[in-house]
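What you see is the complex with one protein chain gone and the rest in place.
Chain naming follows the written order as A, B and C, and within any one chain the residues start at number 1.
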Amino acid sequence: MDAAQLLQFAISGLTVGAIYALVGLGFNLIFNATDVINFAQGEFVMLGGILASIAIGQWHWPMWLAILTTIAAVGLVGALVDFGAVSRVRRGSVMTIVMITLGVSVMIKTAALLWVGPNPLYFDPFTAGPPLRIFGAVVQLQALWVIGTGAVVMAGLGLFFSRSALGREMLACAIDREAAYLMGIDVRRMVRISFVLSAALGALAGVLITPLTNATYDQGFTLALKGFAASALGGFGRSGSAIVGGLALGLIEAASVVVMPSGWKDSVALLVLILVLVVKPSGLLGGRAERRHTQAL
Amino acid sequence: MKLAIEDIGVRFGGLWANRNVSFGVQEGSISALIGPNGAGKTTLFNVVSGFQAPTQGKVSLDGEVISGLRPEKVALRGIGRTFQLPEICHDLTLLENVMVGAYRHIRGGIFGQMLGLGPAAKTEREARESAESELERAGLAKQRNQSARALPLGQVRLLEIARALASQPSLLLLDESASGLNAREVENLAHLIRQLPARGVTVLLIEHNVRFVMQLAEQIAVLDHGQLLSVGTPAEIRNDESVITAYLGRRHH
Amino acid sequence: MQRSLVALLMLAWLILPGLLGSNSTLSLLVFAAINLVQVIGLSLLFGFAGQISLGQAGFYGIGAYVSSLLATRLGVPPALGIIAAALAPAFLAYLIGRPILRLRGYYLAMVTAGTGLILHTVFVEWGGLTGGYSGVAGIPPIAVGSFAFDTPRSMFYLTTGFAILILFLAHRMVKSSYGRAMRTTRESEAAARSVGIDVSRLKTEVFAVSAGLSGIAGALYAHYIGYISPETFTIDTSINLLLALVIGGVGSLWGGAIGAVLLTFLPEWLHQLQNAYGIVFGALVIVLLTIEPDGIVGIVKRLAETWRRRGNQKLDERTV
């Protein structure tokens, strides 16, 4: 196992990790504003990949137009999910909403199967051309797009939540919904916007990763689980956490392939997630979750 | 000495919620803990009942050190408590809520209770009887089979006390049980508490209703900014300069 | 009234196979009973003790593999295999329960989902033992003495018998003080701990009981179909189980029973939709939960409530 191969494992780990980070950002956004973990987040990512592939592959739209319309369309689906299902809940706990998002994910998955069929869809990377070679290891150009956009989105979210009025209002909802309500913040609108934003973010992730991972109708749940793992590993509630958690998760998976059969890759990553959550529920960076998700003692 | 609190300190980051708090509660007495909001009263309660591990100091019950034990272990040693924000199970009836209090006396394990075998059936019957009598004393017997869902605050507080008493504690911690009650309910509460020492139950309560505390408590401890200001009989506390200042603020000389 | 209802049900249970007759309907009832055993386990864990789990398919799988490997590799009679199929997942659940049950809400959901996926990987990767994706074939049917439960009719009696027994024991458990301790733990762990309930141990025990029930269901499944492979023990199975319970009604055992029956019969009733079935199932979850968080049982309760109240009003009008 020489240096080039180790570097190759690291690079493929970082690439996969950046994908998990992007999906994780979507989780973080809805969790920040609504205290709800959206089990359909994986489906938003899948929809982004499938819509973009259809627009580029079959309707032969220019790539940028296809990408923008896909993000807008999936954002609309997010609004529909909130309007049609989440906002309808009068009584019942946060868990009821989580169950509804599980129902939504089953519906979206089946609709996608019926519309585009079971085969994987694909479109070419944003920038064509051979991959970069660094000391004998290969870096796919699309991976740079994934990591780059992830950083930009994270910075954007950081600014959004700190600088913009809307962002601060959403953060206020997350910290204490009743207090935000009392201060005249339209909590209902915040929830809807957070669903639209995280759906759009999911679609962006879907669009970015499809040239690497293809888009199939049933890839949603595993992506959602890994995205959640990325956010939880980093520590919920802080927008930077998903990136750190995602990259860490990717590296752990790559490392596990070095030492054991790759079939165990997913399990090793999940095992690490479970250990971290049990030992330090607030994740590596210590997010806001500490207070809310474990016992007093 | 029923309960001995020795040099208890609790630190959250830089803030000392409790610092060098020491005082004792006599067997069969009614003691009170008063002080302005944020004085660290509930934190001290949580330390005694095991919900909050102290940063320093120790608590002992009948001479046995109990600080550091988990809340359920503390409860098994005979300490019952209520909560500032009441914690009851809305899914159960009033009687069932109180019977849960007697849980530590039930024998027979999961399967024994499921199949209603000897010890389980006997202890279950005893638990039902003690729950009935506690409900009777709290004046809630009539609504025993009602669900606890739509209970007014006053009765919720009494229900919590009945539940705590159903576990036959030797020490009962009451966290602001009188707050939110109307005059008649406060009177019932006082009457209920007065009977407790006779039943071998020592009481330590947190209250803001000073008149209620003055007429009930034999010993009063005053906390301010996490520190013990003074401990004494109601008369001593009433005339204690530092207590008045803490409550009413500095006179402008 | 209670007595006659139970007697009626028992009678129906005995003559039902004769009426329905056809193997496939009986086979569907066998699957319904097997699902019922699992959903009751989940109902105790989530409905009563308030601990969500998306990993029951993993325990379902352990039960199936333990019982079938004991039978095919060591010739252990399935009747004993079922006991091992209950104890193995229960023991594992007890082992991992204490640490992971400190978590709550979605953390617990995701961690149990992760556990389920890890167990699925074990079924696939431990090829030497489990046969990997080729699975385990030639699993003998359950037999008592010389009589083998190898037809849908005989398995109907065995599995529904099991389901009725477990429904009864679960009912007893929920009504006992242990059951009250579970329900108090669900709503307020602080209250439970303040009266001496070791909440962490209780949650782990109920987690073990639910895992054991899933194990029994796995063994019944294995010995009925005679072949098992990892495809059956996936996250989709765990999700469907949870959604079935939620549709039926989380707060009651009858909700679990209704959920299990729906989970089994819906695909059959809607088979014409072929692969569009998921849309109807997802829509059912959404519509039901937005109307009534407690599912079908919640709706029935509310209807009964308004019907009874309207009944009283009529009474008052007449007397005035």
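Heads up, the rule we're going with is that a contact is a pair of C-beta atoms (placed from the backbone, for glycine too) under 8 Å apart; a residue touches a chain by one contact, two chains touch by 3 or more.
In this section, contacts and distances are computed from a predicted model.
Asker: According to its UniProt entry, is the unseen chain "Serine/threonine protein kinase", "Acyl-CoA dehydrogenase", "NADH-quinone oxidoreductase subunit N" or "Leucine-binding protein domain-containing protein"?
Answerer: According to UniProt, the chain not displayed is called "Leucine-binding protein domain-containing protein".
Asker: Among the chains present, which touch the one that was left out?
Answerer: When the full complex is considered, the omitted chain touches A, C.
Asker: May I ask which residue of A:Thr110, A:Thr149 or A:Ser194 touches the chain that does not appear here?
Answerer: Answering carefully, the residue with contact to the hidden chain is A:Thr110.
Asker: Among C:Leu28, C:Ala49, C:Val206 or C:Ala219, which one touches the chain that has been omitted from the display?
Answerer: C:Leu28
Asker: May I ask you to list the residues on subunit A that touch the chain which is not drawn?
Answerer: 5, 8-9, 11-13, 15-16, 19, 58, 110-111, 113-122, 124, 131, 138, 140, 209, 212-214, 216, 218-219, 222, 254, 257-258, 261-263, 265-266
Asker: Go through subunit C and note every residue touching the omitted chain.
Answerer: With respect to the unshown chain, the touching residues of subunit C are 22-24, 27-28, 31, 124-125, 127, 132-135, 137, 152, 221, 225-229, 231-232, 236, 267-280.
In this text, only the chains that are shown with their structure count from here on.
Asker: Identify the chain whose mean C-alpha position lies nearest to the mean of all protein C-alpha atoms shown.
Answerer: Taking the mean of C-alpha atoms per chain, the most central one is C.
Asker: Counting C-beta pairs in contact, does A-C beat B-C or the other way around?
Answerer: So, comparing the two chain pairs, more contacts are at A-C.
Asker: What is the distance in Å between the mean C-alpha positions of subunit A and subunit B?
Answerer: The mean C-alpha positions of subunit A and subunit B differ by 47 Å.
Asker: Whole-Å distance, subunit A centre to subunit C centre, using C-alpha means?
Answerer: 32
Asker: Let me have the rounded angstrom distance from the C-alpha centre of subunit B over to the C-alpha centre of subunit C, please.
Answerer: 41
Asker: List, in ascending order, every residue of subunit C touching at least 2 other chains.
Answerer: Residues 190, 199 of subunit C each touch two or more of the other chains.
Asker: Can you pull out the residues of subunit A that are in contact with at least two other chains?
Answerer: 296
Asker: Using the touch rule from the top, collect the residues of subunit C that touch subunit B in their complex.
Answerer: 169, 172-173, 176-178, 180-181, 183-184, 186-188, 190-199, 205, 209, 251
Asker: Quick one: which bits of subunit C touch subunit A in the complex? Just the residue numbers, please.
Answerer: Going by the criterion above, the answer is residues 52, 99-100, 102-107, 109-111, 113-115, 117-118, 121-122, 124-125, 189-190, 199, 235, 239, 242-243, 246, 275-279, 281-286, 289-290, 292-293.
Asker: Show which residues of subunit B lie in contact with subunit C when the two form their complex.
Answerer: 49, 51, 70-72, 75-76, 80-81, 83, 87-92, 96-97, 99-104, 106, 110, 113-116, 120, 124, 127, 163-164, 166-167
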